[in-house]
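A single protein chain has been removed from this complex, and every other one stays in its place.
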Amino acid sequence: RLTGFFQADIAWFGQDENNRRTLGNGNLVNGDLQDGADFRRARLAAVGDAWDNVSYMLEMDFAFPGRPSFMDVWLDIDDVVGKNNLRIGQFRQPFGMDGQTGVKDLTFLERALPFAFSPFRQIGAMGYGNSDDQLRTWAASVYRFPTGPYGGNVGDNGGYGISARTTALLIDNGDQHGLFHLGGGYSFIDPANDAVQYRSQPEIFISESGGAVLPLVPAEVLPFVDTGPVAVDHVNLFNFELAASRGPLHAQSEIVYAAVQQRGNPSVSLPGAYVQAGYVLTGESRSYNRQNGVFGRVNPKCSVGKQGGIGAWEIATRWSYLDLTDANVLGGRLNDVTLGLNWYLNPRTKFQWNYIHAMLDNPIYGDSEADVYAMRAQVDF
Amino acid sequence: RLTGFFQADIAWFGQDENNRRTLGNGNLVNGDLQDGADFRRARLAAVGDAWDNVSYMLEMDFAFPGRPSFMDVWLDIDDVVGKNNLRIGQFRQPFGMDGQTGVKDLTFLERALPFAFSPFRQIGAMGYGNSDDQLRTWAASVYRFPTGPYGGNVGDNGGYGISARTTALLIDNGDQHGLFHLGGGYSFIDPANDAVQYRSQPEIFISESGGAVLPLVPAEVLPFVDTGPVAVDHVNLFNFELAASRGPLHAQSEIVYAAVQQRGNPSVSLPGAYVQAGYVLTGESRSYNRQNGVFGRVNPKCSVGKQGGIGAWEIATRWSYLDLTDANVLGGRLNDVTLGLNWYLNPRTKFQWNYIHAMLDNPIYGDSEADVYAMRAQVDF
Partner (left out) sequence: RLTGFFQADIAWFGQDENNRRTLGNGNLVNGDLQDGADFRRARLAAVGDAWDNVSYMLEMDFAFPGRPSFMDVWLDIDDVVGKNNLRIGQFRQPFGMDGQTGVKDLTFLERALPFAFSPFRQIGAMGYGNSDDQLRTWAASVYRFPTGPYGGNVGDNGGYGISARTTALLIDNGDQHGLFHLGGGYSFIDPANDAVQYRSQPEIFISESGGAVLPLVPAEVLPFVDTGPVAVDHVNLFNFELAASRGPLHAQSEIVYAAVQQRGNPSVSLPGAYVQAGYVLTGESRSYNRQNGVFGRVNPKCSVGKQGGIGAWEIATRWSYLDLTDANVLGGRLNDVTLGLNWYLNPRTKFQWNYIHAMLDNPIYGDSEADVYAMRAQVDF
């Protein structure tokens, strides 16, 4: 079965002078973010069952820099140990609620800043399952790290990681009448070639390749915070997640903490966190996926079209934080505040508007600010 | 729903000595076009309805230099204002009849030379519709320009375009008994980074990448005319189209005119034109698409295969012209005369033969000529 989706984005940027200087490392032109439009994601996937206990997914993204890049490419074998399943291939490693939330179902255009630490898609094997009452989920995986855009990793010197995540619904009165979710995750990563790099754009990404006749300006949104390559023995990642919903309101928050064991330098501690909330003006509740322990999408009660509805309208806000500065690591600290408006025309089409205010503290250039105005059109099938 | 097609081409070239000198900019070896075979286009697309009033297309071309390149990637919302639809994403901007004709339905291997001016696929938004009697169509769009192979464009300094096209059927006795079509288009383009480049191959394109052990010769058909990058404030494009059909005969002609407002140089005027006609020997008429105001394909009355037919056979000829020389812009003038033979085995499979005689007037190297013999096999699904 063929499935897929795309996201067409447009964005405008405003930066103070010190922000341009910071991003351009002293050069105002090199740090001048350009307005633009592009496809953030464009994916085709084959998904289905190969046998009564074996399912598969083969998904490619044509908009990512790999052009195309490997996304979910895995086979699942059901009920390998009890009711627990085994997944082999490339998939999203179990760590964090934001990372496990489907990218088609995000409340904002991008995941929150602490996502920079997430191992996310790597090639490996995972066991996962949930309790019979679907109040608890668990998953644990082992993988090669870091996996490149085509799903490969090589290296004798390290190159392995493990991840685990577990969640519990402490209150479950159904999607509409109240949920309270608690979760935690852990990863140990010994990267190939003994180096890691953490960085993040300010929760927006627009890029272009090869279009303009004369390429004079930055072709993509530059990272606001960036550790550069850091020589490490290994990294320990910790994650704690909290979420709740009731009626048209939903909220979630996570804290992520990276304990980076440097080679030849002291260990550093890099924290991140976010809090977000959404309120559906038209009264719908956001769905919750009990198999995976994450929120799903907002489905309008009355879609635009022959049903004659106005779809679902949602307002949302988020604060997120990422600190990549500690000891000799001078990656910078970033705070983002986002306001969002989402229009769900029908269960498979939505428009999104985000205003993002980014407050950067760079250890060399000091404080600076930027504003982003962005829109997205998304359809999935 | 999965759809797609491919075109497998083979071509042989003959050039006079001055043509090799011109294309090689004085070097006979560098300008020696190589015989070859390749896939001109190979596309897979997902197309369908996301909702009762929302349709989508996500099409990738695996043979274009982007490998793969974004083609039609859009979502359509029906009846947004009256019977007019809204399209968002990347799509063919409304300008010119040749550009709007589906590439699977072209009478010759390539579109005519003036297509070099067409904005064609860009990322943007378009409103379009037609009159209830389907005698008139209209479309208007706004977009980022120029959009790269992955559907993106960035740039604060310009980077926008608008296009509009309208058509009318002055005579409509049905596809078989006589049609007379009139149309016009306009575009205003303020390109990102204030530069444009117009160029064209002689209506044939064969290329190779990475195959040969020793790459000694031009890997692709070089442009015969090429302005190089031209610094501009903006460009105005005008287009006028005329078409008719009756029984097995169909004909169409267009004039395109680019008024290029240079930066620091006088404005230049670059014209192009073509006239083409086809005659289906087996008596079928070429279909006409009343929603879009373009010709469709020739469907054989009796296909090869179990129907025991010989398919449809068509002969065709075209003259086309492109003048990229004016004032300080020294792109050259090209006249092409083409003879074509098409064999439609069934509605979804065809073979095509083209003989192209290209007459080039280069402002530095003077007059030269080249001959192209080419074949295509095409299947769509």
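Each chain carries a letter (A and B) given by its place in the written order, and its residues are counted from 1.
One rule holds for everything that comes next: contacts are C-beta pairs under 8 Å (C-beta built on N, C-alpha and C of every residue); 3 or more make two chains touch, one makes a residue touch a chain.
Here the structure is a predicted model, which is why all the values come from computation and not from measurement.
Sort through A:Gly152, A:Pro266 or A:Gly283 and give me the one touching the missing partner chain.
In the complete complex, the chain left out is touched by residue A:Gly152.
Have a look at B:Pro68, B:Gly185 or B:Gly293 and name the one touching the chain we're not showing.
Touching the chain that is not displayed is residue B:Pro68.
Quickly run down the residues of chain B that touch the omitted chain.
The list for chain B reads 2, 4, 6, 8, 10, 32, 34-39, 42, 44, 62-63, 67-68, 206-220, 303-307, 345-349, 377, 379-381.
For chain A, which residues lie in contact with the unshown chain of the complex?
Within chain A, the residues touching the omitted chain are 1-2, 44, 46, 48, 50-54, 56, 58, 60, 66-68, 70, 73, 75, 77, 88-90, 123-124, 144, 146-157, 159, 191-197, 229.
Going forward, only the chains that are shown with their structure count from here on.
If you average the CA atoms of chain A and of chain B, how many Å lie between those two points?
About 39 Å separates the centre of chain A from that of chain B.
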